Structure formats: C-alpha cells, structure tokens
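A single protein chain has been omitted; all remaining protein chains appear in their positions.
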C-alpha cells in the first residue's frame, strides 16, 4: 500500500498516481492533498496522528516548498513503514509516531524531468520502487545513502504542574476545534466539572454534545490532548485562538 | 466494498481508511467527506440518491454531531446492503431507497479510545467486521441487539393537484441547482412549454442547455424531482431559494 499526502489540492496528485500505477500495482490511499500550502508543522502533526492507523505502507509525503533546491530527498524507515519525502523536517514526527526501528537514507542523485514537480518525477517513482520491499532491506538500494540525522519539525513542550498547565495551540482542525499540546491528563479528574482556560471558566466534558449547541467546552480530543471546542460551532472563533497561540489551563477547584 | 461518507473534509477520513485497511482488504470508495457539517437532512437526501447505484456494500456514514453522547450506533440491513452509522435519523431514508428486507441493530456496547472520534474507533472497525458478511446473517453477531425502530429524518410531502403543486426545496446542489420534493410528473406534459414557479413564468426543458446561457428553466433532475436551474449559472441565486423554502408550481396553460 502507498499512502499519498501533499499540499497540491488538484490536479497534480493525479499525475503522481498515474506514475505509480504505471510502475507497480500498489493500492493507493490518499491521506489528504489539502495540507495548507508549505505548512510543515501542520503537515507533520497530522501525519503523526494518522499514519499509525495504517497497516505497513510506503507513505509518500510531498509538502515541499524547497522543490528543485539542494534539499535532500529522504527515505525513512519507521518499523514496518517507509516514509518518502523532502528533508525539510516534515518526516521526523510521523516517523517517531510510527515507532519501531528507525533509519534514514537520502537519494544519492536527483534526476528529474522538471525542477518544479519532484513529486511526479522523483518521489512517485521512488515510492513505487520501495513498494513491496522489506523496510529492513531498504539500505541495500544503491540509489540511497544512509543519513545519521534528518531535519525535524519540533513541537513545543508544555509546562504542567499540579495547578496550572501552560501550552500552545498546535493546529485548528476543519471543525474549528483547537488542538493544544497539553496532555489530556490535565483534564483527567475534572471531567463533568470545569477549568479556567486563559482565565475564563470552561466546562470539561467527554465530547461536544454534552454542552448545548453553540456552547464552549474543553475535552480530550482523539489525539489524546486537550482540545477546546464549541458544540456544532468553531472553537477557534469562540476562544479567539489560532495555531501557535498560548493556552493556560488552571484546574480550579 | 465499503463506501465512506462523512462531514469530516480532511484529514480525519484517512484515519478511518487506515483502520479499515488494517483489518480487512475491502475496496474503499468515498461517497463524499464534504457533507455540510452536521446537516442530517442534506446527508440523508444525497445518500438516498447515490447509495442505490452501488453494488452490495457496507456503507459507513459518519455525520455524527452527537458523537460521545448516549446516541446509539446502528447497523441497518437494507436488502444486500448494510449501513453503519449513528442513530440520529440519517440512515432511514437511504435504507428505504436501497430497498429490500430491512432490519436494524444497535451496538450493545460502545468501546472507544476517544469520545470525540467514534468514526475511527468504533464505526470503522465495525464496518471492517461487517465486510464480507451476508447481510442476512448480521443478526448473529453477539455485539448487536435488534432494534424495532430507528430515528428517521423525514422529508416533507408535497401537495399536488391538477393545477398546482406545492412543495419544498430539499437541497441546493454544488451547481446551484434547486432540488425540490415535487415529483417530475408535475412537469410531464409541460415539456417545451412553461409553468409558473412562485408566480413567475419559467420554461420547462429537458436539460440546462435548452435555454440560453444565464437563463432560468424548470426541469426534471437526475433524482426524478422538479429542479429549478440556470444554464451554466446558479438557480439558487436566480430563483432566490434555499433549502427549506416553499415552491409553488402552477401548470399554466
């Protein structure tokens, strides 16, 4: 199986699929081609959330604002999975979420018909070549050279003590839910009660429908972190928060 | 085959696909993940239009604003098809359109890693489990309990007499076409002539290109109902109609 992720929207993903389908019979599943253009942090976050739900696969990741410059093209083994993408930091977090033995390689040479669409001319053929390989054997390919380190997008660490947790908004999802880097454990014994979020009282509930339509809540999202939301509305608007903003949660009694 | 429908946009559908692909080799086809967020009526309408064109399948439907509350999770047999989704009314209409012997079941227990993403943690594993089963045997699963009734979104009935038909706008499609609940038979002997729609004269034509670009028409849409449209334009704007509005068609001579 090959999964495909990019910030291409349409129609470029189809060219990559054609290239792959011309070279192997791998099943193709889109993660998404709607990643915000060039946003490496958002891409890395979501890939870390989603790729671990897939069976062993080759994961093709083309969010690559540096296409055609001297950035390397990587193959990263993460357990039974292989990631293929640019060396711009986007692969490290999902590789870490996938777990297992990890090794990184770079393409020795980049040969491409175009300098602006390596997704079609380099990444897709490489993914097709890797399809069906044992990830443990990928180092045997002459085209790859082992890399000690790869670039890594890093997420800020939260500061959590008994009373107060200080963190950051990682991303806003499509529903407008505010996903923070605060661990869900911050809310563990507050379920059904309330906390102070940036100094305002907010009910803590197991899911959205436990407050009236339009009302705010804090919950533990599907990612395991503290999420700030509005039942059938947009938490990002109600809490006036966007990606990168600070969030302080006080576990008021 | 498993079809997938949701209001998730991106990236959450990919997590469901990963879960299913980890558990079975079912072919996956997206109906859409663009259903308007939480809009049960629109979702039910389109599923009723589209699912009957599929071969026998498991249809996974996750438009579920009540996720994590005490709403049940249903499996509905409709002939050779199985529907999986929340008990919020969204499944009844497509089940009825699919036809065949019908039976409904609820999950006895909902066990989930998260309370905010049952699509990934409950619905997707359930769809994978149902894949390949004979729909007639689904009642044999210990995890399910038969349900006499399920919640049902109901569509308003039109009032049709010889001269006048009074109905409602069901949905606006992406082209801006206004889809009503009036049966196409209302226009049957008016083809090539005209009717009065909300008191204005509108030509009745077999399809859009039979009037000039930008002009209005009434036609029988692909759903068999009266549709109000503009050739290469938006009927919803030209007729000033939106979902839920009243439409009166007078069959003027």
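Going in written order, the chains are labelled A and B, and every chain counts its residues from 1.
Definition applied: a contact is a pair of C-beta atoms (placed from the backbone, for glycine too) under 8 Å apart; a residue touches a chain by one contact, two chains touch by 3 or more.
Predicted, not measured: the structure shown is a model, and the values here were computed from it.
S.K.: Thinking of the whole complex, not just what is shown, which of B:12, B:46, B:123 or B:239 touches the missing chain?
M.R.: Checking the options B:12, B:46, B:123 or B:239, the one contacting the hidden chain is B:46.
S.K.: Quick one: which of A:67, A:107, A:153 or A:229 touches the chain that's been left out?
M.R.: Within the whole complex, the residue contacting the unshown chain is A:67.
S.K.: Using the touch definition from the top, which of A:59, A:120 or A:223 touches the missing chain?
M.R.: Touching the chain that is not displayed is residue A:120.
S.K.: Could you tell which one of B:3, B:88 or B:236 touches the chain left off the display?
M.R.: B:3
S.K.: Determine and list the chain B residues touching the chain excluded from the picture.
M.R.: Touch set of chain B with respect to the missing chain: 1, 3, 27, 29-32, 34, 46, 49-55, 173-175, 206-210, 219-222, 224, 227, 231-232.
S.K.: If you put the missing chain back, which residues of chain A would it touch?
M.R.: Touch with the absent chain occurs at residues 8-12, 14-15, 17-19, 21-22, 28, 37-38, 65-69, 71, 113-117, 120-121.
Assume only the chains that are shown with their structure count from here on.
S.K.: Where the centres are mean C-alpha positions, what is the separation of chain A from chain B, in Å?
M.R.: It comes to 31 Å between the two C-alpha centres.
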